[in-house]
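Excluded from the complex is one protein chain; the other protein chains are retained at their positions.
So that you can tell them apart, the chains are marked A, B and C in the order they are listed, and the count of residues begins at 1 in each.
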Amino acid sequence: MQPYNVGILGATGLVGQRLIERLTDHPWFRITALAASDRSAGRPYAEAATWRLSASPPRQVAAMVVRRCAVDELGECDLVLSALDAQIAREVEPQFAQAGLAVISNSSAFRQHEEVPLLVPEVNASHLELIEAPRRRNGGGFIVTNPNCSTTGLALALAPLHLAFGIEKLVVATLQAISGAGIDGLRAFDLVDNVVPYIPTEEEKIEQEMGKILGTLEGERIHRAELAVSAHCHRVPTLDGHLEAVSVGLRRRVEPVEVVAVLEQFRGEVTDENLPSAIERPIVVRAEPDRPQPRLDRDCGNGMSVVVGRVRRCPVLDVRLALLSHNTVRGAAGGTLLNAELLAARDLLPRRNPA
Amino acid sequence: MQPYNVGILGATGLVGQRLIERLTDHPWFRITALAASDRSAGRPYAEAATWRLSASPPRQVAAMVVRRCAVDELGECDLVLSALDAQIAREVEPQFAQAGLAVISNSSAFRQHEEVPLLVPEVNASHLELIEAPRRRNGGGFIVTNPNCSTTGLALALAPLHLAFGIEKLVVATLQAISGAGIDGLRAFDLVDNVVPYIPTEEEKIEQEMGKILGTLEGERIHRAELAVSAHCHRVPTLDGHLEAVSVGLRRRVEPVEVVAVLEQFRGEVTDENLPSAIERPIVVRAEPDRPQPRLDRDCGNGMSVVVGRVRRCPVLDVRLALLSHNTVRGAAGGTLLNAELLAARDLLPRRNPA
Amino acid sequence: MQPYNVGILGATGLVGQRLIERLTDHPWFRITALAASDRSAGRPYAEAATWRLSASPPRQVAAMVVRRCAVDELGECDLVLSALDAQIAREVEPQFAQAGLAVISNSSAFRQHEEVPLLVPEVNASHLELIEAPRRRNGGGFIVTNPNCSTTGLALALAPLHLAFGIEKLVVATLQAISGAGIDGLRAFDLVDNVVPYIPTEEEKIEQEMGKILGTLEGERIHRAELAVSAHCHRVPTLDGHLEAVSVGLRRRVEPVEVVAVLEQFRGEVTDENLPSAIERPIVVRAEPDRPQPRLDRDCGNGMSVVVGRVRRCPVLDVRLALLSHNTVRGAAGGTLLNAELLAARDLLPRRNPA
Partner (left out) sequence: MQPYNVGILGATGLVGQRLIERLTDHPWFRITALAASDRSAGRPYAEAATWRLSASPPRQVAAMVVRRCAVDELGECDLVLSALDAQIAREVEPQFAQAGLAVISNSSAFRQHEEVPLLVPEVNASHLELIEAPRRRNGGGFIVTNPNCSTTGLALALAPLHLAFGIEKLVVATLQAISGAGIDGLRAFDLVDNVVPYIPTEEEKIEQEMGKILGTLEGERIHRAELAVSAHCHRVPTLDGHLEAVSVGLRRRVEPVEVVAVLEQFRGEVTDENLPSAIERPIVVRAEPDRPQPRLDRDCGNGMSVVVGRVRRCPVLDVRLALLSHNTVRGAAGGTLLNAELLAARDLLPRRNPA
């Protein structure tokens, strides 16, 4: 396949870095442009970014000059992967879509927009139907989003239970990693001998996104799943990997062993499309009493699996469990890239500069 | 008042150290004996213990020779404060009680025994009625216990809500400090860039203790409160202070502002007894969105207050909130000592060697 | 004594907070004004500052309105304690001195100025002679400084060795706490599972300050001590307490036991002046092989002692040892305050608004 030309918006942040890491040597995509804030624009990437995933940025991008996040600066791209902050994304992403580019975004700006799928490919690939109208309107351009980092793992792990048993309500407490707030997001002074029981707007995101992700397509609209969600979010001093403790209320009484069976059998909606970032088992269940743990389990499935453990009866709702997913991979860059791959496999990406 | 002679069982561990810290210069109690395992017995305390609360143990105890945990070695004591492991406590504590000593214990061994109060003085001082039978039988000796470190703060914060509104069920997720497992309890290698979603027997303790603590005295028995409890316990790399995220289902619909009012008005059952370790406000409510935090709030009220924050509506149950209490103070040594003070104030402690 | 009116410059930062903590209920000083950046000015202190030393700022200052750092805003003060950044201090501190106020500063701006003492009272109180000229010129106003946080403990521990044996050279490696960089100084992402072998300008400060502190007064000038200093500075994830590993070359061969004796006998130059913050033993020597440790030993002597351990022969220079001092107390606010107390005791502070 002729590779698509990809631009990365917000390339210097942690999610931007993960996108670069995962796009290096990608079979379908080629990094064509790196864009970031005006402060970074004009400088070589290795200098503009505080690279934090390894000793140094990949050789292929180190010398690339960072551009501004503007349509006229990324003219040769077919699609952009966006790791922009919501506020900037709200302004910039529609410009790219209207110019005919595919915008595959990790930002929260348009997750609840009715023409924008909130996509977890294994769970709701059918929601791609939503982009048909904007594609027609924009000469091929559109926006697709992935959920918030703490929602993704939750949605992926609970989707098969929703299908099998029907989820009516859930209470979730999260223990979220530092990387979720970006390199500059948290002060060292606040996370030594401490944890923080608050992450701005995080609980709202989880509570609002679950219904859309698990919703069903009716005509060209998503009918939201009707489930009550209560989230308690915490920041803890781990680098990567969001751990979540979940109690779930189901439509009928279910044994933990049935839950484990459903989770272990789950393969998802995209198993036949050979997406490069897809894994055989999106959900991995561990039997040990003290797993999953962030440092040990976050890289499971190359960071794309959600790892579930401690499946047991809940004395208040029906079932409870612990789950972990890598927040900047599965919950951000990896999820964004998987969305882009799904679009490529289904031939929904524009070719703006055919060879 | 002529001070009571106090022995400390399990004096070398972290809870034992907190007991010593809090008994130094106590107006009613005098440390008469320190007892610990056979490995420590016979050695000066400063040498036998790995003191970790400050630079060095208090001068008054440093040179005291540690004794074995046996009745005949602590003959001159009126009461013992026990920080023993459950397994040893199960064997040793009844021997002291039967010999006529008061046993004020932090151990889990007898918390569910029908003649043993599971005491949080502000909440259920009336449960002391349970010790009348053993006192008569044992010539003044008996056992009183305080709840598990993660139960105490929960019970204290929820007791006024139970009184005011009736609690039917609750889901709690804990983020518990390292000190809860003792000095040797956790490996450094497991808590750098990591948290652990499991603490052996902890969830069971929380789930079983709440009903007894909030129960009512009927004749000489406790009638357990009927509430469903679901606990998810985590270990996090903080030194002290257990943080808990709680969703509560009440008998009637209640506004968060009513909950805050009830919490702020709470003073508890023992306000008139002038207990040295009692504080004016056992529950402190903070209005900031990101509090309580372990490092900042654990020492509130000299470590004896439970600090509550983030009181808000719960989309699944009725109300949710965050709470924090100092696990080795309020949740262990401080709670044990407050129990002893209550018994002294009510003249329920034996005087085995009157002046 | 009629208390002096004290203003605090830079009152919202961590050192400013420590100054407030230590001035609350001080017998000689009264907090009259709190000043900070324009961003904070005009707001109540409790709101302007991110208080991090305990649950909440002391009641006495919580409602005080923060002022700008300008002479005309602090007219009623006799002296100011300055916790300003060097750049701002360079501009502002001389204005206060020229207006007749005493400026007792923690800033690095004027530490090497020839009319400014670089003061550790126990070590070089005689250097106060330097302020005579500016006092005459400024109607009582002058600037006095304390050393950098990582220099103070080093100078205090080595001063008696310099007196007794003559220090020719020293190599020091520091493991410095997060608080030394201020609340916002370091990113959490950079200090989980990591340490950083660099602190901007820190090594230069240590290397330059030692010679002045240990220098001798000749006429109205300081004759710098001639010793070569090599510093390797590291940031580590501790909250407070700078640990330093030192190898020292002396003018003559000395046994470790002699070093210990000299350190233990040291009382310093100000023992007879009853300074409220002074302690009986500015240097505490520990015999255990694994001490001092930051968390255990930083509060020794109310945070004002330097704790020394591991005194042993050095195979390259002569003697080596480990030392620890509390960086925001002894190395900053506590040191600043001790300087102010020394000046008060010697009646060198102006009384600008006598009763």
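Remarks
Going forward, a residue touches a chain if its C-beta (ideal position, glycine included) is under 8 Å from a C-beta of that chain, and two chains touch if they have at least 3 such contacts.
None of these values were measured; they are calculated from a predicted model.
The residue touching the chain not shown here, chosen from B:41, B:186 or B:262, is B:186. Of the options C:180, C:237 or C:303, the residue whose C-beta touches the omitted chain is C:237. Only one of C:13, C:134, C:294 or C:334 touches the absent chain when the whole complex is considered: C:294. Among the residues C:46, C:88 or C:245, only C:245 touches the chain that is left out of the figure. Contact between chain C and the unshown chain involves residues 169-171, 173, 175, 190, 192-198, 200, 207, 228-230, 232, 234, 236-239, 243, 245, 247, 249, 289-296, 309-310, 314-317, 320, 322. Residues touching the missing chain, restricted to chain A, are 52, 54-55, 192-193, 296-297, 299-300, 307 (touch as defined at the top).
Residues 52, 178-179, 183-193, 237-239 of chain B touch the missing chain (whole complex, contact as defined above).
Just so we're on the same page, only the chains that are shown with their structure count from here on.
Mean C-alpha positions place chain A and chain B at a centre distance of 43 Å. Each chain gets a centre from the mean of its Cα atoms; for chain B and chain C, those two points are 41 Å apart.
In chain C, the positions touching at least two other chains are 52, 192-193.
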